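For this view, one protein chain was removed and the others were kept in their places.
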Amino acid sequence: MELLLQGLRKAIEMILSGDPVILEITWRTLKVSLTAIMISTLIGLPAGMMLGLIKFPGRKLILTLINIGMGLPPVVAGLWITLLLWRSGPLSDFELLYTPTAIIIAQTLVSLPIVTGLTATAFQQINEKLIMQIKALGATKIQLVLILLKESRLAILAGIIAGFGRVIAEVGAAMMVGGNISGETRILTTSIVMEVSKGNFDIALALSFILMTIAFLITFCLTYLQQRKRSQ
Amino acid sequence: MTSLITIENIEIKAGDKPILSVPRFELRQGEVLGVMGPNGAGKSTLLKTLALLAPPGRGSVFFQGQEVGDVLALEVRRKFAVALQQSLLLDTSVYHNIAIGLKLRNRSRKEIKEKVAYWLEVFKISHLSKKHAYHLSGGEAQRVNLARAMILEPEVLFLDEPFSALDFPTKVQLLKDMKQVVENTKTTTVFISHDLVEIKYFTQRLIILMDGEIKQSGPTAEVLSSPNEAAAGFIGEWSELLS
């Protein structure tokens, strides 16, 4: 209990004092996680829409694989990516291992199935007659897609929120492919693991409060966006 | 009367099962056409074909004498409006539901505002303007659905059992209002219904569709009073109930 209070005090202290290292780590965490979820959204949204709306052979198989992917353990993703990016691996020429980009790739890999899968589910649930009705109202293909996106925004944002939750909490893969390098790839989760291993529980706790705060704020914004029209 | 929409050589199948088979059919300018037939006869499929919402297979659809291909489809479809049995309103206010078609056509904000106000008035739902579409009663939702179609000032209005889910008084009221609107605007209308009263009251011409084929076509009163051999099995029993 005392440790908790101590951690909370330390967190406030570190934020108020504007500790440049903490700010840098927090900023990098935000950058990396938001970029990852953004990429997942940019890929997963159209992909999920197509999987939900268009029937083609092999679709069930892909949906099954995506559902399996939703449970992909981050460390497994991290391990695969490490092997690919290694100097002895096929993608070594990009020199991406131990860079923020590598973390973004790993986080995208673990959040993409969630965003895609939940979007696909949302679009599978759309009444076919609604699609016909929107076409009948004179919508072009793009307008149709935009309206359907808007109609499914609750489910889509739920997917993005779930994906973001996974990304911001992820540590195994970030540790493995990022290397927790000071000033380069150290993010909040990897710092927490490191500080715990050093026995600096108060700093670890303080970092955990910062992590929870930004996770809360972003999830809150997304949830607000998700719910705002409903309350009218 | 001139033909507004003509379909030719329509053969639609689901697998091997024929759903709609119409060698030739004309929808005439200004008429209110009724379509009756048992469940699964292909009525909705016919409506979708006429409204360019389903591919005509190997057949053709002509609008004002011109064949409608992929290029023309959107342009022509924007001259039509459709209201189905389910109101299928969007997740937004009544106002925006009615405005949607005009927004899709990039009409000015001012025009949209005026027209929405007008059609809210016509369908007697002005007081619901700000209400969310999901909080309406069945009758109110269907009024919004019809206003959403009529605001487009369509050259052809397609109605697929729009009143069948409503209770009796609501249905009667809405039917009367709708007939008024269609007469005032002289809108060519295709009206699918299972209800002889609705058909009798609303339509001038009637076709009987069974097993995907048009079995009889003629003035409504005539078809109802003297169905031919093929249509008799369907119409006959109905007429008995009424007489």
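Chains here go by letter, A and B, matching the order in which they are written, and residues are numbered from 1 within each.
Here is the rule we go by: contacts are C-beta pairs under 8 Å (C-beta built on N, C-alpha and C of every residue); 3 or more make two chains touch, one makes a residue touch a chain.
Basically, contacts and distances are computed from a predicted model.
**Student:** Hey, which one's the missing chain according to UniProt: "Phosphate-specific transport system accessory protein PhoU", "Succinate dehydrogenase cytochrome b556 subunit", "Tungsten ABC transporter substrate-binding protein" or "RsbT antagonist protein RsbS"?
**Tutor:** Checked against "Phosphate-specific transport system accessory protein PhoU", "Succinate dehydrogenase cytochrome b556 subunit", "Tungsten ABC transporter substrate-binding protein" or "RsbT antagonist protein RsbS": the hidden chain maps to "Tungsten ABC transporter substrate-binding protein".
**Student:** Taking the entire complex into account, which one of A:7, A:48 or A:100 touches the absent chain?
**Tutor:** Result: among the candidates, A:100 touches the missing chain.
**Student:** Among A:4, A:42, A:68 or A:217, single out the residue that touches the unshown chain.
**Tutor:** Answer from the full complex: A:42 touches the omitted chain.
**Student:** Looking at the full complex, which residue from A:8, A:91, A:146 or A:169 touches the chain that isn't shown here?
**Tutor:** Candidates A:8, A:91, A:146 or A:169; residue touching the omitted chain: A:146.
**Student:** Just checking the interface: what residues of chain A touch the absent partner chain?
**Tutor:** Residues of chain A in contact with the hidden chain: 31-32, 34-35, 38, 41-42, 86-88, 92, 95, 97-101, 104, 142-143, 146, 149-150, 153, 157, 179-182, 184, 194, 196-201, 225, 228-229.
In this text, only the chains that are shown with their structure count from here on.
**Student:** Distance between chain A and chain B based on Cα centroids, please, to the nearest Å.
**Tutor:** Inter-chain centre distance comes to 46 Å.
**Student:** Along chain B, where are the residues that touch chain A in the complex?
**Tutor:** That would be residues 48, 51, 53, 74, 77-78, 80-82, 84, 86, 88, 90-93, 100-101, 104-105, 132, 148, 152, 158 of chain B.
**Student:** What does chain A use to touch chain B in their complex?
**Tutor:** Residues 127, 129-130, 132-133, 135-140, 143, 147, 150-151, 229, 232.
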